[in-house]
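Notes for the one structure printed next.
Not every chain of the complex is shown here; the ones you see sit where they belong.
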Amino acid sequence: MSKQIKVGIIGGTGYTGVELLRLLVQHPDVELSVITSRSESGRPVSDLFPSLRGHCDLAFCEPKSDAFQGCDVVFSATPNGVAMTHARALLDSGTVLIDLAADFRIRDQATWEQWYGMEHACPELLDTAVYGLPELNREQIKTAKLIANPGCYPTASTLGLLPLIESDYLANNNVVIDAKSGVTGAGRGASVANLYSEVTDSFKAYAVAGHRHHPEISQTLAGVGSAPVNLTFVPHLTPMLRGIHATIYADLKNPETELDVVRDWFVTRYDSEPFVDVMPLGAHPDTRSVKSSNTCRIAVHKAGGSGKLVVLAVEDNLTKGAAGQAIQNMNLAFGVDETSGLLHPGLMP
Amino acid sequence: MSKQIKVGIIGGTGYTGVELLRLLVQHPDVELSVITSRSESGRPVSDLFPSLRGHCDLAFCEPKSDAFQGCDVVFSATPNGVAMTHARALLDSGTVLIDLAADFRIRDQATWEQWYGMEHACPELLDTAVYGLPELNREQIKTAKLIANPGCYPTASTLGLLPLIESDYLANNNVVIDAKSGVTGAGRGASVANLYSEVTDSFKAYAVAGHRHHPEISQTLAGVGSAPVNLTFVPHLTPMLRGIHATIYADLKNPETELDVVRDWFVTRYDSEPFVDVMPLGAHPDTRSVKSSNTCRIAVHKAGGSGKLVVLAVEDNLTKGAAGQAIQNMNLAFGVDETSGLLHPGLMP
Amino acid sequence: MSKQIKVGIIGGTGYTGVELLRLLVQHPDVELSVITSRSESGRPVSDLFPSLRGHCDLAFCEPKSDAFQGCDVVFSATPNGVAMTHARALLDSGTVLIDLAADFRIRDQATWEQWYGMEHACPELLDTAVYGLPELNREQIKTAKLIANPGCYPTASTLGLLPLIESDYLANNNVVIDAKSGVTGAGRGASVANLYSEVTDSFKAYAVAGHRHHPEISQTLAGVGSAPVNLTFVPHLTPMLRGIHATIYADLKNPETELDVVRDWFVTRYDSEPFVDVMPLGAHPDTRSVKSSNTCRIAVHKAGGSGKLVVLAVEDNLTKGAAGQAIQNMNLAFGVDETSGLLHPGLMP
């Protein structure tokens, strides 16, 4: 066995944190060294998350400056605005930083500051960060020192659109993404809005007038296509734990294109991708089919009546949409098998 | 008190049936006379539905030809294809028939037979049936003898579009309806697909290539607008009991129209409607806000970035989307207060 | 119509508050006058609870000392410890106070202070408060000025035991109550523990070593039986919105007693009770059968093998377990029909 990758985690008390822990304690190439949390400092990780009893002996520790000494890589699983305060020191010490929050996702500082409502702590690093979508940026990720792990909505949305935008198949780049998320996407902070009694047995849209993942998706699509995409993005909250379902509406340049041809575009584009699965014609992926797995599952349809192209893309927001993809990025950055620690099938049901 | 309306129900063992029962036993103008069910004949209604213990003393009886003698109105809460076999006899005996299934919703016989996969038993009645959407057809309903109660998706979808289509505000009549339904919409028949363990904690699209409610919505919109609507309709299954959430995407002829003006179109159109509620700007209606109530709640938005118009419309699929609307139609047809028996607020949470 | 009862509510932003509102706006004998909330002062009630749009025009107001002037009755739907600070002033002004929290449920001051962790503000009133379980204290409630509305667990638990304890049918008064509650019972305060993502799709016991409802149940049972009951009470949290299910285990003095005889004890005891329903032999009440209704539904069984007596009692924790029962108490105290405003059947499903 090769040398283990020494891993640190900043902030591991949220759902992306515990998902990182679940995956890392099973990872054959990883030694989990340190995990910090200001609020839970001193508490055994498995006391907060009993599912990890017997699997993780660490306790949370204070996020001091030297906490990550000796780590090869640090995952930041904190709210937005924290990773950027650690980035410079970690990079200076030769540690790779993978941020699961949004601090390095938007390359334009002004856009970032507008959407995230704070001043950026290290704008000079925005250009050096690699957007960690392996299906798009695999080669850059392999040598990256600072990886901006994509948002949950952007991962499913972008993977559902890449083959169409890259090859310029769309008529007008007029795209609607109607996206639905499970409640873990809203995080583990105490709030009335995310109480069981507020969100179960109910469904709603939110942030129709503007959501932070919109500029992130737009930036990526602008980078791969020949023309800017006119994107409408509406997120919804669904009473389930995990899962993103993106329903994507678009018009083909050639509306007569047969659906199996469209499917072939996707199959070809993702042929060698270990974590993108293009379903047979006629299939409707459900989010549970990817629960706990690192797979994004995609199907293409033509809508009855209008013939509009409809792409369905599902993922587990905590896995391919967060912690799993972060580990996929780590695997790439450290030269181990890209799928290492990520090849388990999803939990069903 | 005026004379009570004598009511019969064909098939009352499904979810629209028990919702009819819940509402009718509280209705001040109704005397519930008979309820038929082939499979449960002889069984007390409150044995099948213990929530009705103390509220309903009827037993299910055989659906014989004279079962509804003396009834003023009969609700058919059966699967598609049953009401049409009863219609002629009921109308001949002077009984009003309100069909909660789809037998009389589509005026074109060929279209109906294509979508419902059977021969229509009384095509000559298709033209006499009134489509029971009070917000559109109130006057015709008042004198109707055969009322086709709208589908659940079509009710929310149509109410979310009427003010735009009637006044010809849309640029291209290119409309996308991304609709989400709770599981009761799938009925109470035994099936693997609708088991708790199959649908809970998961989300999926279905019937993207074509759903029966598409021609129904198209027919209605074609009847009110100046031009046909190019409609894309994609339904989704959501892990909740009750509720439809329609997210409607459309382009205004004048994209500069301020959102409060658009909202005013809706407010004006529905000003005197007792069961349509137009929310303030910025609001996102959740389906639970209409749970168990007969209200359709609507909000209008402009999507961030694209500025596309987004209409959100929610209803309880069993109430405004089925049994409540059927009773609203009965109230109209029998000249009692349209809101009679329907004015309770929704259950929260 | 008789004179309307003028009603005030202290603190109406929680789940018992909105349930009170739902029931009171439909109540034919009530005029809802004022509702206070420190945190939401000035905000329209229907803005916080859109389900009440069109049903309630009030706005929350500051809980000033004269806020309830002119009210005949005030419901306190606040956390524990608030009603007792209002009690003296309200009683002095001739207003009836119905406390939905626990301030007046325990007659012994020391016991109360031990379990609720604070000093009681008006211990001299503890003796004058009537425990508002109509099935036990109907006559006292009719003349009460201060009514302690029972807890949710105690209501189902006590109703499931009254016929056995009152008539001294139990062998050893050794009773186990294994109780399960929906999540609304935990209130609407922001907390990590009650997030959707923490409690859905999971089940757990809590407070096994001691729960505040234990002394409340014990006090009531001690008051009706010939001997103290040795009570074991274990509450559990269930991933559902509303509902209490109490599974009660007890041994009969005469273990040979036929089950239909036991059922007859319950039928006889509750014969004239409008809100207690004793099911047929063999039935297993589910909590949804009482969802949104004021009914407590009870079934008796003998466990296979041991022959131990098992009583199943279900209620909606927000209705018969809180707001519905509070209104039942108000009806009694003001001489209107005890069932007024409470006779709707439960929502199914």
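The letters A, B and C name the chains in turn, as written, and every chain counts its residues from 1.
By definition in this document, a contact is a pair of C-beta atoms (placed from the backbone, for glycine too) under 8 Å apart; a residue touches a chain by one contact, two chains touch by 3 or more.
Everything numeric in this text was worked out from a predicted model, so none of it was measured.
Participant: Please state: how many copies of the shared sequence does the complete assembly contain, given 3 in place?
Facilitator: Whole-complex copy count, per this file: 4.
Heads up, the rule we're going with is that only the chains that are shown with their structure count from here on.
Participant: In terms of Cα-based centroids, which chain occupies the most central position?
Facilitator: Given all protein C-alpha atoms shown, the central chain works out to be B.
Participant: In whole angstrom, how far does the Cα centroid of chain A sit from the Cα centroid of chain B?
Facilitator: Going by mean C-alpha positions, chain A sits 39 Å from chain B.
Participant: Please report how many Å separate the Cα centroid of chain A from that of chain C, as a whole number.
Facilitator: 45
Participant: For chain A, which residues are shared contacts with two or more other chains?
Facilitator: If we look for residues of chain A contacting two or more partner chains, we find 197-198, 200-201, 239, 241.
Participant: Which residues of chain B touch chain C in the complex?
Facilitator: Chain B reaches chain C through residues 15, 18-19, 22, 25-26, 49-56, 184, 200-201, 241-242, 277, 279, 283, 285-286, 288-293, 295, 297, 343-349.
Participant: Sort out for me which residues of chain A touch chain C in the complex.
Facilitator: The touching residues are 15, 183-184, 186, 188-192, 194-201, 239, 241.
Participant: What does chain B use to touch chain A in their complex?
Facilitator: 174, 176, 178, 180, 182, 197-198, 200-211, 214-215, 218, 230-234, 236, 238-243, 245, 247, 249, 282, 284-288, 291, 301-306, 308, 310, 312, 314, 349
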